[in-house]
Every structure is written in structure tokens, then in C-alpha cells.
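Here we show just some of the chains, and they stay where they sit in the whole.
For clarity, chains are labelled A and B in written order, and residue numbers in each chain start from 1.
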Amino acid sequence: MAMLYSDRVMDHFSNPRNVGELTDANGVGEVGNAKCGDIMKMYIKVDKGVITDVKFKTFGCGAAIATSSMATEMIKGKTIEDALKLTNKAVVEALEGLPPVKIHCSVLAEQAVRAAISDYYTRLGVDPTPIVGEIGDCHACEH
Amino acid sequence: MAEKRFVYADNAATTKISDAVFDAMVPWLKEGYGNASSIYRKGDESARALNKAREQVATALGAEPREIFFTSGGSEADNWVIKGVAHSLAAKGKKHIITSVFEHHAVLHTCETLRKEGFEITYVPVSDQGLVSVEDIKNAIREDTALVSIMYANNEIGTIQPIAEIGAVCKEKKVLFHTDAVQAVGNVPINVKEQNIDMLSLSAHKIHGAKGVGAMYCRRGIVLPNLIDGGGQESGKRAGTENVAGIVGLGVAITNAIATLPERTARLRVMRNRLIDGLLTISHSRLNGDREKRLAGNVNISFEGVEGEALLLTLDANGICASSGSACTSGSLDPSHVLLSIGLPAEIAHGSLRLSLSDETTDEDVDYMLSVIPQVVDKIRAMSPLWEKIIAYS
């Protein structure tokens, strides 16, 4: 069962956008998943409710890296409100699909965005839970 | 980075059919299409070709031709032996099988099926160097043990097991002994009689033969029920019109592998050691499996903070075909059971790289891998949050 990744996935994997750290980030979220042991860390810089810059680091498979990269592109320049609407499904669609066994990897990107926004509110002294909701575990797998 | 080239370093997953094997197969894919069971000369020619290949395989193993049965590959051979012995000896009250924790899935999943049917399986552990202990086998053997099945060489970390010693113990204890020698045949000298091997599995595509063909050696006198019933092929032990071309190819492949074994392994060992030494200069890396008791062409190294799939995909983009974990499971998300069995934590097991060399590997290929792999590891580590932590705490 080879991976059969789409060209877009391979593009985002080989030339990931927005890789690295943001020294002046005002929101940082790190999520991981139990099954694969993968970790995704997302840095955001929020200015007047808009995500003006974003960077990520990911320890994970090709799909995890490609979805991180795509997710950062999709939230950059967006308001927090819009960024919170990002779903893993939208990321997968933007990547022209993922092999079925790899769909779960995209959940990590959605969670990382929410974790970073949650951290942003926490730093402001605002309880993030009513806005961001529970981040919880990956629901993609029944483990 | 060095000038890009194509390097196939996944010969433990499968090999390229050699020109000699291809040339030997072609006549049987073209004019030599007679069914070996047919009475006319065109059928006879196929039957003769099968006999010749059977002799070649027997010679390579130190067996008799009538002890060789052709199969569709290593998995079928493993299933045939293990299910066959289990079902046949269950009638005599022997429902216990001994194997190791790091066998190929063709053995492990077969044992799992038998366990569900009511058999008891003992999985002996392996050392942190990836070696089975003869003592463990000896201690595990019971009155009701039907079979001991231990692989000759591991497919991921290439460690070579003490097969002759296990064979001697099994002989002494009068227990049947099978070895999955899919990775070992052609790469290690084997003599089934001297090593007291009762049954052995092999596969052509690991030694520059075709995919979908293999063989099973079964010592004369052992009664093994059929896995595939039907026509009278293979002395009535394995039904199905014979894959003449594939079998002829296997005969040539195994003969060539044996003929070139000493020189090849000497040459590969040098390349392998150069790779190991070079890659171990990368920080936070480790060699998996015993350094000496390993296949001449096997390199298996873990890099902390690196995820295997990302590593493989990036290597592929640089022209290098390699693997992380066994071929059959590289689509899966679980860390390799082999690497876990030698005590690696899951996150390190995830970041392992297997390079497996063959006859076709050149010194230039080794140079290229040694120049590319460290840079790729660096690149992946640079975007790994795990790596950040590893260096922070070390």
C-alpha cells in the first residue's frame, strides 16, 4: 500500500510554507497524537484580531507536514474568527485529498491552530474555552 | 549536495530481476508455454525445466530435489508449514508453537490465526542486539510443542540467528524446526542437513528472481497436509498449474546467488560498514541490531527527532529508495514491531532508516548516500519540534 499522495501534498511536503519559529509570537500551540507519536507546534502573531504571521514545526509523516503547511497558508491574514472555522476537511480539500489511511493526520493541523489561538487568549487573561472549545484528542481514530 | 543519482537501497523489500534470470525466463513466457502436466513434448519440456530448477534449489540448500516444493512466495511457504504442522500434530495433542517476537508478519499473523483456533504460542524475546537465545528456545520446548519457527535473518535489522544451534536443540528434543530464510537464502551459506533444519521458506524476488514465486523445503519423511489442494502438481502436495517461467528464474537466481556469495558478501560488508560508520557520525543516531551477526547488505539506523515517512519521502525526492520498518508495513502507522522488540522507544523506532544493498550497489551509490542522508536528516530535524526538545535536554 504505497501512499499515492497528490502532487499538491508532495509540493507542500517538499517545500513547506511557513516553517520555523516566530520569536515575536503571541500565541503558541503544541498538539500531539497518541497513536503516531506525532507532534505539531504552531506559532501565531495576532494583531487587532488578525493573524498577521504564522509558523509551524512538525514531527510527523508527509501528510502531517503537508497539512501543517497548508493550514498556515489558509489562516495567514485571516481573522481569529475565520481561522477558528478552519476544518481538517477544508485542509484536505485544499490539498486535493489524502489517502484514506492518512486523513487522521490532518486533524493535527486543525488542532494546532486552535491550540495556538487558545494560548493567545490565555496570555490575554481571557478564558479560551468558550471561544475555542475543548481541543481534546484526535477523534479521527477509534483507539 | 552531490549530483543527483538514482540509488536503489531497498533490496530487502525486493530486488531487480537480473539479466541472467530475465533471459532464462523469457523462453518460458514465449514459446515454452506447455503445461508441465501434459503428455506431449511441449509439456515435457516444461516438466524438465521444473525438474532442473528443483535440482538447483535443492543443491543450493543441501537438500534433495524431492524435498523442494514450489510456492507463490515466502508468505505461502510460511503459512503452509506453520498451519500444516499445527493442524497435523494437533491430532496428537501437540498444540504448542514456539516462535520469536520479531518474525515477519507471514509468521506472526499465521501464529495469531492459530492462536484464535486454540493453539498456544510462545513468543521468545530477542536481545537488544536482535538475537534469539538458544537457551530460551530450549526452555520453551514442552511435551506438547509441535513446532519451533525462527527466522534465519531478520528482514529489518538483518541480524542472523543461531540456526544450527536451534536446529540441534530441536533435534535433541524431537520437535520440528522451521526457519523463514527469505532474507538469508543466497546471502548466508545454508545447509539444511548440517543445520538440522526440517522445513525452510524462501522467496525468489529477494535474490533477483521474480515476484510471486518461492519454495518450501520439507525434510523427507515429514507429513505435511496441503495448504492448496487440487491437481497432482508438486507430487500432489501443492496444486496449481506451475509458474514455469518464475520457477526457472528462481533456479537461476539461487544458483547465481550461491556462486557469488563469498565475493559479494565481502564486497557488501565493506560498503555496509562504510555506511554505518558514516551515518553514525550524525548526532543522536544509533545502529539497530548486532553489528557483526548481520547480513552483509543490511544497515538500520535510527535518528532521534526524525519521522520515518518524512525521511523516506525526502530521500525519494533525492533519488534514494529506502525503507523504514518492513516493506509490508511501511504504509501503516504503527512503529515497527521489530524495532520495539529490541527495546527502542516508539518515537525512536519511528525515525529509523533501513538501507539494504545488493550486487548492483556501487561505491558511488554509497558515497552519494553518505553525502545526502545527513543533509536530509538535518532538514527534517530543523522543522521538528521534537528535535528542539531533544537538544534542549541533552
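Basically, a residue touches a chain if its C-beta (ideal position, glycine included) is under 8 Å from a C-beta of that chain, and two chains touch if they have at least 3 such contacts.
Being a predicted model, the structure only gives us computed values, none of them experimental.
Overall, the file's complete complex carries the labelled protein chains at copy numbers of A x1, B x2.
The rule is simple: only the chains that are shown with their structure count from here on.
On subunit A, the positions that touch subunit B within their shared complex are 1-3, 10, 13-14, 16, 19-20, 30, 35-41, 56-62, 64-65, 101.
Against subunit A, in their complex, subunit B makes its touches with residues 305-310, 313-314, 317, 331-335, 346-347, 350, 382-388.
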